[in-house]
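All protein chains of the complex are present and in place, except for one that has been dropped.
Letters A and B mark the chains in the order given here, with residues in each chain numbered from 1 onward.
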Amino acid sequence: MISESAAGAVSAAPAAALARRRAKRRATWRRRGVVLLFLSPWIVGFSVFFGYPLVMSAYLSFTTYDLLSSPQWVGLGNYRYLFRDDPEIWTAVKNTLWLVAVLVPLQVLFAFGVATMLARAKTGVGFFRTVFYLPALVPPVAATLGFVYILNPATGPVNTILDKLGIEGPLWFNDPAWAKPSLTLLGVWGIGNTMVIFLAAILDVPRHLAESAELDGAGPFRRMGWVTLPTISPVILFSVVIGVIAAMQYFTQAYVAAAVAAGQASQAGSVSTLELGYPEGSTMFYPILLYYNGFRFFQMGYASAMAMLMLGVAFLLTLLILGQSRRWVHYQGAAR
Amino acid sequence: MSATTVAPAVRRKPPAAVRRRRFLVAVADHSLLIAAAALFLVPVVFIVLTSLMTTKQALSPRLWPEPFAWGNFVDVFETAPLWRWAFNSFLYAGLGTLGLLVSSIPVAYAFSRLRWRGRDGVFLIVLVALMLPPQVTVVPLYVMWAKLDLVGSLWPLIIPNWFGDAFAIFLLRQFFLTIPQEYIDAARVDGCGEIRILLTVVLRLAKPAIAAVALFSILYTWNDFFLPLLYLSDNPDNWVASIGLSQFRSLHQVQWNLVMAATLLVMLPVIILFFLAQKAFVQGVTLTGVKG
Partner (left out) sequence: MRRVTTAVVLFAAAVLALVLAGVASSSKPSAKAPAGGTKASATTLTVWVGWSARELKEFKKVVAEYDKKNSNVDVKVVGSINDDKIVASLRAGQTADVISSFTSQNVGVFCKRGAWADLKPYLDKDKVDLNQFPASTRQYTEYKGYRCALPLLADVYGFYYNKKLLAAAGLKGPPKTFAQLTAYAKKLTKKKANGSLDVVGFVPTFGFYQNTAGAYQPLVGAKYFDGSGKSALGKDANWQKLLKWQKGLIDWYGHGKLVKWQAGAGDEFSASHAFERGKLAMMMDGEWRVAFVAAEHPELQYGTAPMPVMGAGTYGAGYINGTIIGIPERGKNRDEAWKLVKYLTTNDHALATFSNGIRNVPSTRTSAHSKELKPDKNFAAFTKIFTHPKSATIPITPLGAAHLDTFQSFLAKWQSGKISDLVGGLEKVDEQIDAKMKRAGGGPP
């Protein structure tokens, strides 16, 4: 288009060229207008629901604010408490990092394992796929309630069956050493989404690659390591990133499980003292502590400081994973 | 992937011994799968069994309901305002999803089929929003909604969906990128403005992606717990199903059988939706991961 106008400027009359340039400029502005129009919902949404809260959060993190009176500036006071005095914060950080280090890999591994088996299966694939996907549809609250009930150390079916087999079942959600593994079981049960993604990716692996590897004498495990895994590595990366993001936001299941397992009944009579992260702080995850500080103890300023720390860590983790990924992720065909 | 080869044109039934061996191999091959499936079904089985027990039996270690208390599913409606909760969930899911689609589709289109300066850079910012845990922005947003006097209603949950959602934009953009340019060029040549192109060409071609996004959004809002907990807890009239379930316990002590029955009922709409739209669900899930 540009060369056209250049030629036109030389050959045709100058007036026509000027008209063409003006028309083009109008077209460009009209196009920009359309782009702005299409983007407008997101622009407003981003500023109001992302940009503004982020800036406000940063500001509030330097104040004490309980919503009843106006925020009072305390400078670095919140951060000092955060890094020095808060007895619960490091438990919360450790627990959340435990999820990232244990729950996420297990979820990815199980999803991959089940998907591999499904890919090789010849009969009843639809049925099996439904069985594995269905738990992902269960509302997290309901799933957690179900698991707490099933894993009740005294009356739950699991321990009852273990008892009949002569095994002393663990205390599951009531034992600080078993509470997070119980939540992990719950998390692995719900890997339906990831599993289906892996399944599609595995089925997408070009047959000729697998076949030529087979011809070269590679056994099934070799084939998996050298053909399947590298080919689906973008999907593995995707699952890991999504998993880490979810682990950092982990709230519902821990909140419900702790309350139910602790037998908190907020009913007639005096208060039952809250045990944060029942049992013994083992289910105190960072988002839960943030919620308590902000919305139960109404330390909104401190909660904002916690949020800022969370933002930093989330950023770092994502950068870390993406940076590491360059080494082992292999994109098929042209670079994306 | 398997060791057997496909027989040529003339098919003779293999001898019985071979067939039996093949069956056993198949079962062995599938045994791990069967075992895993059984383990996955165990919690579901227990939930269903418990929902059919009487209150007393649910607290005892007995495993099989006797008698079968089908009445539990009716009792649930009497002991808790399940209809109210379901209605609120429908409101949130429906209005939220509608707004999400209406606002995210044009944005995704702008990021994929329109060319403008800085497009890919701004898209990166969209991705950053995706990474952010909601707890980071929750405090100032709560303050904002409190000042607007909307805490306790469903609006703080619904309104943000009408301004675009990072995940939906991401997914739709990836899909729109796959639409062949010829269709769009043809429409442009016909004199269509961008808006018409969007409405006629893109919408029709992108139905699977849009359906997938809609289904995801419905699923997510139906099961959302954190945001409703934050904004609705002090107004039981507006509780959605997820909060109602968790509060069900404290309203009526621990009648586990009723809690499980309520759980199944809350799951029901989503399961029905899933069965009706299975293909699109799976398609949508793969669109997220594979293309991304």
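In the analysis below, a contact is a pair of C-beta atoms (placed from the backbone, for glycine too) under 8 Å apart; a residue touches a chain by one contact, two chains touch by 3 or more.
What you see is a predicted model, and the numbers here were worked out from it, not measured in a lab.
Considering the full assembly, A:N174 is the residue among A:N174, A:S239 or A:Q253 that touches the omitted chain.
Considering the whole complex, the residue from B:I125, B:I179, B:L199 or B:L273 that touches the absent chain is B:L273. Only one of the listed residues, B:I105, B:V151, B:A168 or B:I184, touches the absent chain: B:V151. The missing chain, though absent from the display, is touched by one residue of B:L52, B:L141, B:A166 or B:A214; that residue is B:A214.
Check A:L68, A:L165 or A:L215 against the missing chain and you find that the one touching it is A:L68.
Think of the hidden chain as still there; on subunit A it touches residues 64, 66-69, 77, 81, 85, 87-88, 152-155, 163, 171, 174-176, 261-263, 265-281, 295-299, 302.
In the analysis below, only the chains that are shown with their structure count from here on.
Distance from the subunit A centre to the subunit B centre is 15 Å, each centre being the mean of its Cα atoms. Note for the complex: subunit B touches subunit A at residues 1-2, 26, 29-30, 32-33, 36-37, 40-41, 43-44, 46-47, 49-50, 59-61, 63, 102-104, 106-107, 109-110, 114, 116, 125-126, 129-144, 146, 160, 162-164, 169, 193-195, 198, 219, 222-223, 225-226, 229-230, 241-243, 245-246, 249-250, 253, 256, 259-260, 263, 266-267, 270-271, 274, 278, 282, 285-286, 288-290, 292.
Across the interface of their complex, subunit B is touched by residues 31-32, 34-35, 37-39, 41-42, 44-46, 48-50, 52-54, 56-57, 60, 65, 67, 114, 117-124, 128-135, 137-143, 145-147, 149-150, 154-157, 160-161, 189, 193-194, 196-198, 200-201, 204, 210, 234-235, 238-239, 245, 248-249, 251-252, 255-256, 259-260, 264-267, 286-287, 290-291, 294-295, 300, 303-304, 307-308, 310-311, 314-315, 318 of subunit A.
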